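What you see is part of a larger complex, with each chain still in position.
Labels run A and B following the written order; every chain starts at residue 1.
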Amino acid sequence: MTLLYSEVEEELRAAVRGLLADRCPPATVLKRVESEPYDLDLWKTLAGEIGVAGLLIPEELGGAGASGSEAAVVLEELGRGVAPVPFLTSAVLATRALLPARDALLGELAEGRRTAALAVSFAASPYRPERGASLSVDGAGRVSGSVTGVAGADVADVLLAPVDGDLYAVEGAVAEVVPSLDLTRPVATVTFDRVSARRVGACDLAGVLRFGAGLLASEQLGVAEWCLDTTLAYVKERHQFARPVGSFQAIKHRLADLWLDVVRARAAARSAAADPSAVAVAVAQSWNSGVAVHAAEEAVQLHGGIGMTWEHPVHLFLKRAKASEIALGTPGDHREALASLVDVPGPE
Amino acid sequence: MNEAEIEERVAAFLGEHDPSGDRLEFLRARYDAGLAWVWFPEGHGGLGAPRELQQVVERALAHTPQINGGIQGIGLGMAAPTILTFGTEEQKRRFLRPLWTGEEIWCQLFSEPGAGSDLATLATRAVRDGDEWVIDGQKVWTSGAHHSRWAILVTRTDPDVPKHRGMTYFVCDMHAPGVEVRPLRQITGEAEFNEVFLTGVRLPDELRLGAVGDGWRVAQTTLMNERVAIGGAPTRRGGGMVASVLDAWREHPELRSHDLHQRLLSLWVEAEVTRLSGARLREQLAAGEPGPEGSGMKLSFAKLNQALTGFDVEFLRDLGYDDWTFRRSENVDFYGRGPGYRYLRAKGNSIEGGTSEILRNIISERVLGLPSEPRIDKDVPWKDLPR
């Protein structure tokens, strides 16, 4: 197991970063968030040309047969760009849920022709996978019920509903987007009204969410890195009292501490990507969630007034960071899991 | 002038003016009777009385028509004391009465995109042209600009001297050609503030407040009146921002965890000791012995509000938001909005009215007596400053 980036990963990173810089820098994301947050043209290019949609899908099923480490690098870049594409929801969570059954839908997902989403609340966790959901299947195999806070549902062609340990593919559900804290990854309430469904196979939902949580740590790393880099650039430029703001020692020390947090977030993200064990995932999530929020909060503060304006994209990162802190388990949920995983028992 | 005399005046005034009649007429009469702000001089809405006697008037007139402390806030709190200190008799006569009655609303044109914490570096130019001044520049974070009749404005009149010396202070006519007000949208979605663009705005020299080049000193008077104790209102134990978190906590036992519980207890304690500090500060003020503790209250409340609102969003696991609509809002309404709004709006608490960084500088130098950092901007002509 290595915590470094491979050459292949660096090439993948460069491709994704280049495309995002070209097509969808944060200022462009900001312009579209209120009308049509997802950039599906961009997604088509990312999925089809760079091939990110099929990264986790075996070659024989039409994918690239890559590992979580490659997907993690893509997520770092998508986090750096708060990129409005359904990679995490379709190419990680939904894909991972379909993999055990080697479902034919995987081929379509790999090509980017279709997009899927898991009908699970983004606020659910490996420890409480059912949070926000009330689904049932009747004798005729029709799914009923609703799930709140589903990410990626509004741009999904297929919804994957986990019910009682089985996974069902559904096309006729209604996803109603609600005003969301994270403008670049809005959540929807998904309603199934006796919708006919196809049973895909068994589903270890907690395992799927754990896998996703581990990779979310890489996205959070990307968010934190953008915030740190952008703030560094700003405080080097911005003058007050005839000095760059970044020459003031209190600011320098805060940024040094923040950098140190990000350095450790990188190690944690790499560890969870290479080894998506329960411990590594819980460590990465509990650390990186906090670092992303802290980095975004420091970015807003150190941008001063401009950081409070809608016109500067830093708020997109703050909102992404704060929503991601809740997504797939809060830091507290993951620390609680560690108590038994690493034998740090609580009071008796 | 003592309490009894004030009460007598109020009684006499009420004998002559019917509070249930025309509101504006009543307020004008109150001003003319010297019962607007009793510590102001006679003839300008006051009686030259000690400031603490104002509460006698307020008590006695509590049932009568009131001015609007919200929308008139900048006029009453910042413009009025500045006009009183630096205005000519003519300026005081012209501006103070409609300012107090609320017939004319005021706003403040100080901050600029390039001059935030370092206000003295501001770049809005005022160039003399005969009996007039021509103003060009951009101001920002101006609340109420869109319904203001006047503004207090600081400008750069001499770029060739060090920054603190080349400024001049004006009353700006917000109806003058060349004044453009644009709402400034915040990260919460709404616009509490404005940007104000000044393009070739012509102001007669009679609108100058204080001497040419003396703008920094005039502005200090304004700012000293701004830094009133923020969060200084008395709250009960467990009140304020912690109350809305506690309400949610008590309503949702199913969302609690030991992690959140321990953090909430710590925040509760921090809120309580901060509340006690505020209470102690008010006792000191009442005893006429204001301590230096006031400088820290805003800093404490900003940190606490940010921690509490961040906690709230996490506790509720709330991925939604109530309303992103871009619209003007006159007031901050923390409690009428959702947790996401409170979280985002509270981020401004450590920026508006002096950043927490600047407040720490002030505390360390003025309260703790620590030496200032080496300054490189004191003796350099403004135009040569690195930017």
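Quick note on the criterion: contacts are C-beta pairs under 8 Å (C-beta built on N, C-alpha and C of every residue); 3 or more make two chains touch, one makes a residue touch a chain.
As the structure is a prediction and not an experimental result, all values here were calculated from the model.
Enquirer: Report, per chain label, the number of copies making up the whole complex in this file.
Expert: Across the full complex in this file, the copy numbers are A x2, B x2.
As a convention for this text, only the chains that are shown with their structure count from here on.
Enquirer: Roughly how far is subunit A from subunit B, centre to centre by C-alpha average, rounded to an integer in Å?
Expert: 41
Enquirer: Report the residues of subunit B in contact with subunit A in the complex, numbered from low to high.
Expert: Checking each residue of subunit B against subunit A gives 111, 113, 116-118, 121, 140-141, 184-187, 189, 257-260, 306, 310, 313-314, 317-324, 326, 340, 343-344, 347-348, 350-351, 355-357, 360, 373, 375-377, 380, 385-387.
Enquirer: Quick one: in the complex, what on subunit A touches subunit B?
Expert: Going through subunit A, the ones touching subunit B are 34, 122-123, 131, 149, 178-183, 187, 239-243, 248, 250-251, 293, 297, 300-301, 304-311, 315, 318-319, 322-323, 325-327, 330-333, 335-336, 346.
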